[in-house]
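This is the structure I have questions about; it appears just below.
Not every chain is included here, but those present sit where they belong.
Here the chain labels run A and B in written order, and each chain numbers its own residues starting at 1.
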């Protein structure tokens, strides 16, 4: 299995989820994160003190899938999350050796 | 009867009255209490308390980081509860009861002798219990204001001790000099609701305190931006509304002196907000919410000493100038002088208090403070009385000098006794957890 980690723009979350559902993906986990990258942040001013907000709000989507579906999932996320603007984010794939569904104790592919 | 009470209402604080009072006994008994005046000043007392609890607590909470948020609210709360008790034990008596040109007496120690019938000659139309309570709310907010300068680094125990000492050593004497029959009032200083007593006083004390404590860790390098500015919007709103009681109540009665003071106060606040917003929009491209709030407070603080002496169009000028100059003080000046006044108590209240006290000497309209005892009232420079501006300047200087020196001494004593500042580790963890064992989630 593979863990696909996508760091995307927050307002693209619904699109990504819908695209993954269309693919038959049944579960995923989302975290609010802050990203630092090529995309510039903005400046906030409080009584004359300027603060550069370099970290931009992003959303990290994690989805574990059978290895043979990973490529398709990556492509799907990439298509759904793309605006073509800087800051669209990244997708990373890392191996997962073992998976368990807590409720039933099913393991690996059955657990997803 | 109505006429008398109306004129009393219109009278308010004037130099002439205060000079006259110094000779007469300060406490009297008699059926002079007026129902309408009592109704309004009771309301005003509630409004001024609302300025601190929760107004100022919210304004300050809205400007700090999450980990210090409860602590600064706690300091405002502690100021309120502590000053209230000390005021009734001795503060009121030392400020407003008898005494000479330097300090009052202890005739009302623990409010001994105060009854349902007693009045203070400074406001013989009100029950004495009301007069004492109304004046108490001014002492509370002045002490609480200082907490803003040292936010995020002062020990809670140190602030509590500081509040107690500073009340008696700084606030009480200055309030007596200006309002309680002391020398500044006798010399004719015009300060309707606290340009010297409240705003310069708090601002200068804040400046001294932040210099003595030193800057916050990370000041100038780390991101110290506010956690939840919406709290500051609520706080400023309540301060604004409460200020109707602050300035309008200082007429000590229900009548046109009070309502005119409220009108100019409101215009001062509005123009202060507009002034700061315009300055910021012009120089930085965006009008920030905190800027608008700051301008409103600057306008309110600045109009305070003038509020019983000027007309609406004066308020437009005073407020607008306040907004722009305080913007400059909180940005350019503060960065140039490199002090870390966390929440800009000096830049807003100190600077605003000075502008307002001087502006009173310029714009004062005699007719607004005229009374049978003083038919010409107290005119200012624009009405040809240049001496008034000089008196105002003296008042400013006296307040600054006494406040700066005495505040410094008080801080050093507190430092010796309990230590002023938390440890760097505690500052990093946040005052909420280290001082109070609590935290926002």
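Here, a contact is a pair of C-beta atoms (placed from the backbone, for glycine too) under 8 Å apart; a residue touches a chain by one contact, two chains touch by 3 or more.
Quick caveat: nothing in here was measured; it's all calculated off a predicted structure.
Stoichiometry of the full complex in this file, given in the displayed chain labels: A x3, B x3.
Simple rule for what comes next: only the chains that are shown with their structure count from here on.
Contacts from subunit A toward subunit B in the complex involve residues 44-49, 51, 53. Subunit B contributes residues 63, 223-226, 280, 284, 286, 288, 290-291, 294, 330-332, 334-335, 344, 347 to its touches with subunit A in the complex.
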